[in-house]
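All protein chains but one are shown in place.
On to chain A.
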Amino acid sequence: MSSTNLFKTTVIQHLEELPQTIQTKLYEAPATCLSIFRLLPAVAKFFITSMVFYERPVSLSQLDKWCKPHARNRQIELLQRLKALHLILDVNNGSHITLNPTFRKNFRDCLTGVQSVNAFGNICTTPDKHHVDVSFLDKFASQKWETILHFMVGTELVAAPSSSVLSLLKLGGLMEGPGNSPKNLAITNKGFQFLLQDSNTQIWTLLLQYLNLTKDLNMDPVDVLNFIFILGSLELGKSYTVSHLSATQVSLLADLKDYGLVYQRTDSSSRFYPTRLATTLTSESSALKSASTSMDQVIESASTDNDLSSGQGGVASSTHGSIIIETNFKVYAYTNSPLEIAVLNLFVHLKTRFANMVCGQLTRESVRSALQNGITAEQLIKFLETHAHPQMRVLAKEKLDKKIEFDTNNNINTAGGAPGTKSDSNITQHKLEILPPTVVDQIKLWQLELDRIQTFEGYLFKDFVSQQEFEVLNKYAMDIGVLLWSDKIKKRFFVTKKGIDQVADYANRKIPSR
């Protein structure tokens, strides 16, 4: 799954790949510490906070006591990622871990509020002559961002984005073509996948490309990253002074303006406003979703404006989310935005188009063609879910409520038990199903059809001396979740590439003869 998902290369992964010296430099800024902390998975956050106010190194066995056995795999994986970020360091030959001292100090300062003056941007105290409010910023951001997306799907009547954006699109493999002239560029498969992402992922994809560029532009990556992270902690609707920024950051500002992340009235203006696209950069799922929906909303309204002005006419589309899917795989989308229709056309067999809606059908062929373009089932489902019509949501909600009520009515005795102690099956039963389950399953099955063979990189363990030796290692590999396949009779098993070190270590410890 990971190999097919092109946009999962998140900023954290980018950070992991940075050399330690740069990482440590990054941790010197409290705003960066906060933002990186926010981007970590929930369990990792817990480990870090539990160590922030604890000076001494923590032994690994003590850490194990926190986790339930079935979470062990995840814990090991997380610790590895934290080590890659150098947020935690090994001490005492790996039996204990401790928090990176720079990070600890700055994160603690951030929590207790003793950090230096400019850590979170400098708010302009004087009022702006040209009044700028949140709705204006939203409009500005969506207009800029929409230009990029529209350009990608090749909508006519849209001015081409600036050349820096074009080069980023090309560099990221989202568009291709000879030269840098906007007319020659054409969207790639990767570009189509890009369109299916929520806007936050899209922005990060571009920003990461930008970060890769910084090396060629001789920009200090620490400066750039710090500024991006500070942007994430700024407040929407407030203006900040430019004078406190470094030269690198000022030049970065001009580029960010092109993406609609910040608003600056003129290039020489002494203040800038972060837009919603920027302030939600480092927040997680739900805030992202809201960002993308608010974006969609504005995009839609803006596109209807465009249509009206260009004389095509059109009814104002619904607020957000416009797709209805029935259990018979019919899709209705209340939209007239060329962008959305183009995106839908990627995996829906569109049949009819009306003034304010299009309808079509999800067919095996249409979905397969999307899958063959490298779009995953997961992406499709996610897209449909986030863009589902509010009515679908209301129905799903009602259904869920009924289910929960039925459940509580039927086991009145267990209702007295703790809410969290219910088994996992119960939790999955209560998931909110916005899309019809038949459709979701079928899309997954269509993907499975294509993935008859999956490849895994890894190592084969064989030629064990005794059955017992085999079983010890086999069990260990299974426990830490790296086992892919095993054969008891032939005494062979196969582990993932990631797990080889751990299993080899364990083997050396347990089987001294080697």
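By our rule, a contact is a pair of C-beta atoms (placed from the backbone, for glycine too) under 8 Å apart; a residue touches a chain by one contact, two chains touch by 3 or more; residues count from 1.
Everything that follows uses one rule, which is that contacts and distances are computed from a predicted model.
Enquirer: Could you tell me which of "Ribonuclease P protein subunit p20", "General transcription and DNA repair factor IIH subunit TFB4", "Signal recognition particle 9 kDa protein-domain-containing protein" or "Proteasome 26S subunit" is the UniProt name of the chain missing from the displayed complex?
Expert: Of "Ribonuclease P protein subunit p20", "General transcription and DNA repair factor IIH subunit TFB4", "Signal recognition particle 9 kDa protein-domain-containing protein" or "Proteasome 26S subunit", the absent chain's UniProt record names it "General transcription and DNA repair factor IIH subunit TFB4".
Enquirer: Which is it among A:T205, A:T282 or A:S366 that touches the chain not included here?
Expert: Answer from the full complex: A:T282 touches the omitted chain.
Enquirer: Would you indicate which residue among A:A160, A:L236 or A:I500 is in contact with the undisplayed chain?
Expert: Result: among the candidates, A:L236 touches the missing chain.
Enquirer: Give the residue, chosen from A:V91, A:L400 or A:I500, that touches the chain omitted from the document.
Expert: A:L400
Enquirer: One chain isn't shown here. Among A:T21, A:T49 or A:S95, which residue touches it?
Expert: A:T49
Enquirer: Which one touches the absent chain: A:I76, A:C110 or A:V222?
Expert: In the full complex, the listed residue that touches the missing chain is A:C110.
Enquirer: List the residues of chain A that touch the chain left out of this view.
Expert: 1, 30-31, 34, 37-38, 41-43, 45-46, 49-50, 52-54, 65-68, 70-71, 74, 110-117, 119-120, 133-134, 233, 235-237, 280, 282-287, 289-291, 293-294, 320-321, 377-378, 386, 390, 393-394, 396-397, 400, 415-416, 418-421, 424, 427-428, 431-432, 434, 444, 447-448, 451, 454, 484-485
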